[in-house]
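For reference, the structure I am asking about is given below.
A single protein chain has been removed from this complex, and every other one stays in its place.
Should a chain be cited, it is by its letter among A, B, C, D and E, assigned in written order, with residues numbered from 1 in that chain.
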Amino acid sequence: MRPNERAVNQLRPVEIETGFIKHPEGSVLITVGETKVICNASVENRVPPFMRNKGKGWITAEYQMLPRATEQRTIRESSKGKVSGRTMEIQRLIGRSLRAVVDLDKLGERTVWVDCDVIQADGGTRTASITGAFVAVVIALGKLVDDGVLDQLPITDYLAATSVGVSQDGTSLLDLEYIEDSEAAVDMNVIMTGRGEFVEVQGTGEEATFTRKELNELLDLAEAGMIELFDYQADAIGVYKDMITNQNVEGKDSE
Amino acid sequence: MRPNERAVNQLRPVEIETGFIKHPEGSVLITVGETKVICNASVENRVPPFMRNKGKGWITAEYQMLPRATEQRTIRESSKGKVSGRTMEIQRLIGRSLRAVVDLDKLGERTVWVDCDVIQADGGTRTASITGAFVAVVIALGKLVDDGVLDQLPITDYLAATSVGVSQDGTSLLDLEYIEDSEAAVDMNVIMTGRGEFVEVQGTGEEATFTRKELNELLDLAEAGMIELFDYQADAIGVYKDMITNQNVEGKDSE
Amino acid sequence: MRPNERAVNQLRPVEIETGFIKHPEGSVLITVGETKVICNASVENRVPPFMRNKGKGWITAEYQMLPRATEQRTIRESSKGKVSGRTMEIQRLIGRSLRAVVDLDKLGERTVWVDCDVIQADGGTRTASITGAFVAVVIALGKLVDDGVLDQLPITDYLAATSVGVSQDGTSLLDLEYIEDSEAAVDMNVIMTGRGEFVEVQGTGEEATFTRKELNELLDLAEAGMIELFDYQADAIGVYKDMITNQNVEGKDSE
Amino acid sequence: MRPNERAVNQLRPVEIETGFIKHPEGSVLITVGETKVICNASVENRVPPFMRNKGKGWITAEYQMLPRATEQRTIRESSKGKVSGRTMEIQRLIGRSLRAVVDLDKLGERTVWVDCDVIQADGGTRTASITGAFVAVVIALGKLVDDGVLDQLPITDYLAATSVGVSQDGTSLLDLEYIEDSEAAVDMNVIMTGRGEFVEVQGTGEEATFTRKELNELLDLAEAGMIELFDYQADAIGVYKDMITNQNVEGKDSE
Amino acid sequence: MRPNERAVNQLRPVEIETGFIKHPEGSVLITVGETKVICNASVENRVPPFMRNKGKGWITAEYQMLPRATEQRTIRESSKGKVSGRTMEIQRLIGRSLRAVVDLDKLGERTVWVDCDVIQADGGTRTASITGAFVAVVIALGKLVDDGVLDQLPITDYLAATSVGVSQDGTSLLDLEYIEDSEAAVDMNVIMTGRGEFVEVQGTGEEATFTRKELNELLDLAEAGMIELFDYQADAIGVYKDMITNQNVEGKDSE
Partner (left out) sequence: MRPNERAVNQLRPVEIETGFIKHPEGSVLITVGETKVICNASVENRVPPFMRNKGKGWITAEYQMLPRATEQRTIRESSKGKVSGRTMEIQRLIGRSLRAVVDLDKLGERTVWVDCDVIQADGGTRTASITGAFVAVVIALGKLVDDGVLDQLPITDYLAATSVGVSQDGTSLLDLEYIEDSEAAVDMNVIMTGRGEFVEVQGTGEEATFTRKELNELLDLAEAGMIELFDYQADAIGVYKDMITNQNVEGKDSE
C-alpha cells in the first residue's frame, strides 16, 4: 500500500555518515529514504549578546534547502533577500530541540552553530535535520572533551525526531515520505529524548482535524520509531556514546 | 497560588467586543485577562496567485504587537524592515487554524485577510488572536450572507484556542498569563473545533521535556477550557450562531 | 453643508482617554470624530548614539496605521519590509514638534519614545497623533517627577495640532474629516504652542495653489481650534497641569 | 553680517545651465551660491499603475546627494539599502510641487521622471532642485511640442522655490546658505507660482517656535526672492517662454 | 614544495560524479582536490522577461557556499538578507561562460538554471563550478534530445576553467589550492573552450602587479591544464559526448 511496500510502522532506511565535510567540528550526512541533509556543527568561543556574562552557552540552528533539493526548483532565499516563514519555523525548532538535551551551563560561554542544508528532499527534512544535527553536535562537543577544553560531554540525553501522520483514508503512518506527506490529512512532528520524554509535539491538520484517539495512535507510532533512530545515532556517535549523561536510553539497553 | 487566586483549570475573564473598528467587515476586540487583541477580518474579491482559477477562496492572517504591548518596548518590525520568526510562526498558525473550519469551496474566489494586532500583552496572545479572529471572520462572512453574496455561511464549526502548561513545580495549568508562561517548563497551544477535535497541538519544552502523562493532563485542561470559550464566541456571534454548519458543538447544547 | 452639520470653524468631538494601555509610562487613546489613535510614551534611560555625552535627552516618534484603520485594507509596512515616505514624514513631524516644548536639557540623558498607532482613520491622523502624544509625554514625564527622578516637569508649554483646508468651492474649513480632506484643494497642518506660537505650518496644494489671503484665513481658523484643544489636553493631564513651565497659555486663563 | 556681505533680502548668485547632460530630454545644472544640483527630466510613454486608463499623465521626482556633496562624507543610500526619511520627504515635495503647474490632462498618458542629484551642497538643495527641475521639465515637454507629439506646452505657470528663515538673533533672512541654515531658529521653504500663489509653505521650528508676525515677514521675503528666480528661469527656458499658458507672471511683465 | 608534492603544472585530482541529486535534470558533484561543488542544472520552459519573444533561450547561474564550506564559518547570505559582491561576480561569470558554448537559438525559449553549491572549499571554487556546471548542463540538455524535445544538443564546444597564479617567490602555479591562493601575488581565472579559445581571462594582482611575461606563463599553464579537464568532462558526459557540435577538441583527438 505504501511506496516500496513499507509497513505503516516502518521507518525508511536510515544512514548517518560522519566526517562528511572536513572543516566543521562535527559534520554528518544523514539519509532517511531519499531525504539527504548535511548537518554541520560549528563551535564558536563566544555567545550572542543576549546571553553574555551568564557563564552559559547557546545553540542555534540554520536550515536551508538547495534550490533543486525539490522536484521543482525553488527560489534561493538569499536571492529573494529574505528567509521564508517556513524556514524560520524549522530553524527555531531545531535550535530549541537541541537545547533540551545540551547542558548549557556545562557548555560554558560558547555558541554551537548547527547548519542543516537539505541537498535532496523527500519528506521529513526537519526531523531528519534534528536527528542528524544531534549526532553532529555530540561529535563537535566530544572533540572539545578530547582536547581537554571541556571536562565532560554536556549532553544529557539522546534526541531524535520523526514525522507521523494520518492519510486521507484514516491510516496512521510512521515517517512520511513526500508523496504521503503532501496528501496527509494530519501531519505531526515528534521530537523525543532517549528516556522517552517529549521535547516537542506539533500536530497540524491543514483544512482537517484529528481526534484524541488519532493523536494517541500517532504518538505510539512515533515512540516506536524513536527506538530505532537512537540505535542509528548510537552507532554514528561511536566513542562518545558512553559520555552521554543519561544512560537509561530506551532501546539502548540491548546494546 | 496562581495570580488572582485562579484555579489551575480556570480561564481568565474573557470579553469579546464586536464592531470595535468601523471599517472592517468583521472587527473584534478580544480581552483575555490583561491580554487585548484587535482582530479585524477583511474580505477581498480575489485570491492570491497560487489559488487562482480553482473556484476556491483563501484565508490568511497577519499578527503584530504594538511596541508597548509589552512591559519593555519592543522594536517595531516595520522599522527593522523584517518580520521576526516568532511573528511568522504565529501568523501562519492563525491562518492555518481558521482554514480548518472555513469551507473554502463555498467561500468562492475571495480572500479573507485577518489582522490580529495585540495592543496589550499578558500571555496567550496567539491563542486569544485565534479565538477572536474566529468571531471576526464569522461576522465578516455573515454579512456576505446577509447581503445575498453568499447563500450560506461557509463555516463548518466553532474554533477556539488556549494555552496550557506545566509549571516548574510540575503543576498543569490552563490559560497561562505572562508571569506563568515565562517560567513554565512546558508550554502548549491547543486549537480545537466545536465538536471536540484538534486542529493543532503544539507542545514545547524549552530546555525541558514532558511525559506522555503530562501531555494527557494538559489536553484534558485544554478541552475543558474550550467549552467556555465556545460559549463566549456564541454570544459574540449572535445572529450568525445558527448558520454554522455543524451544530453538535459540545457545550453549545446547553444553550 | 459639512457632514453632521458641522460649522466651518467647528472641531469634531474630541476625547482623550488616559491610562489606555497598562505597560507604557504614558498611554492615551485620542478620539477626534471617527479618528482614533493610541499614543504611548515610553521612557528609556539612554539616548541614541548621536546624542551621547551631551547631558541632554531626546524625543523620537513612530507612527503607523493598522491595515484596516482605513476604508480599504492597506498593506502592513512590516510585510512590505519598508516604511513608506508618508509614514516617515509623519513620524519625523511628530518627533520634531514635541521637541519644541520639551526642555531636553532638563530631561537629562533619557529618550522618550512616542508610538502613535492609528486604529481607525477618518482624516487628521497626524494632527490627532500630536495632540494625543503631547498628553502621553506629559504623563510619562510627570511620573518621573512623582518618583523623584526629575525635579521638574521638563515641558515648557502646551502643544496641539489641527488640520485646516480649502474646499473645492473655496471655503476655508477647520479640522477636515476624510471625505473633506480627500477633496480639498488645499490642506494645511498647523502645530502650535499654548502661548499661540507656531511650531510647524505645512500648507500644500496638490495640483492647486493658494493665495496669501487664504493662508491667513486658514491660520485664523487653526488658532481658534487650538484653544479648544488645549482645554481638552488640560483636562486629560490633570494633576500635571500646574507643572508646565509656561502658564500664559491662551485659553487656559479662563479655567 | 551675512557671509559675503549679503543683504538679508538678497538671493545668492543663480545660474541655470541647460543641456548639461546629453541623454535626458531636459537637463539642467542649477547653481545657487555654492549649491549645485543636476536636474534631469525624462519622459516615459506610460504611467504608473495607479494612474492607468485615466488619460492623464504623472510627474514624479527622485532626489539624492552625492556622498561628498557635503562637508563630511555621507553614506550612500544605495549602500544602506534604503532611502532616508529626509530624502523621501524631499522627493515627494518636488513631485507634488511640479504637479501644481503641469496640466496632467494635457500631458496625456506619459510620466515625467525628474532626477535631482545634488553634486555640491551648501543649503537650500531642495528649493534649488525645484527651481531647476521646473526648467528641465519645461524643456523636456517643449521638445514634445517641437516634435508635434503635444499640441501645446502643458505648463500652466512658472514655479520656483526658496528658503527663508529666522536667525538666532531674530533676523529674517532670504535664501539661507548652510552655515545660516544650520543655526537658524526657524526654517521655511516656500514654493510659489508665477502669478504669486503658494504651492507649498513649510515652516518649521526645531526646538523653537515662531509668531504670526515672523511668519508674515518670512513670506514677504520669499515673495520678493521669487520674482528674481522667475527671471532666471525665463532666460533659461528661452524659446519655450511664450508657450507657458499663464502669462501674468509677476516680474515677467518688465521683460 | 607545493602541498602534497604537486608539480607546478599539475592539477589536483578531479572527480566528476553524475546523477548526484535525483531531482535535477542534470546533477554533478565535482571534486577538485578538497574542493567539492554540487552543480545542478534545471530546465524551465520559459525565459526571463528581457528575453521574451526572441525565440531564444537563456542560461543563468547561482553560486553559494555552505557556511562551513570554509575553515571559519561564514554567515549565510540568506540570513544577511543580501548576496555579497563576491557571490554576484561569480554567478555572473558562470552564467556568461556557459552562454559562450550553448547555442541559445537552438535551445529555444527555455531557461537553464545552474546552481553551484560549494559544500567544501579549498580554493578554485568558481573554476570547479564552471567545469562541473558544463557537465550538468550537457546532461540536462542531452535528456531533452533523448526525449525528442530538442533535435540536437545545443552545445557548440567543451568548456572548462582553472585558476593559475604567481606565488610570492615568483613561481607560476596551476590550480591553486586555498593555502596557495591566499598567499599568491597574482591570481588568474581562465575559462576556455575545447578548441583552445578563451571565453574569459581574469588576472588580478591584489596589492601587486604582473608583467606581460608572467601573463604568458600563466596562460601556458592554464592551457595545459584544460586538456586534462576536457578529458574528465568527456568521461562524465558519456553518451552525450558525440553530440557536441565541434569535435576538434584539443586533447579529445586521442580518445
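To be clear about the criterion, a contact is a pair of C-beta atoms (placed from the backbone, for glycine too) under 8 Å apart; a residue touches a chain by one contact, two chains touch by 3 or more.
Since we're looking at a predicted model, the values are computed, not measured.
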item	value
Chains in view that touch the one left out, judged over the entire complex	D, E
Contacting the left-out chain in the complete assembly, out of D:40, D:131 or D:209	D:40
Full-complex contact with the absent chain, from E:71, E:89 or E:242	E:89
Omitted-chain contact residue, chosen from E:99, E:126 or E:241	E:99
Footprint left on subunit E by the chain that the document does not show	82-86, 88-89, 91-92, 96, 99-100, 104, 188, 193, 196-212, 215, 219
For subunit D, residues in touch with the removed chain	21-24, 27, 34, 38, 40, 42, 44, 62, 64, 66-71, 73, 76-79, 81-83, 87, 113, 115, 117, 119-120
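To be clear about the criterion, only the chains that are shown with their structure count from here on.
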item	value
Partner chains that subunit D and subunit E have in common	none
Reference subunit D; chain at largest CA-centroid distance	A
Centre distance in Å when subunit C and subunit D are each reduced to the mean of their C-alpha atoms	29
Subunit E, residues touching no fewer than two other chains	81-82
Complete list of chain pairs which touch one another	A-B, A-E, B-C, C-D
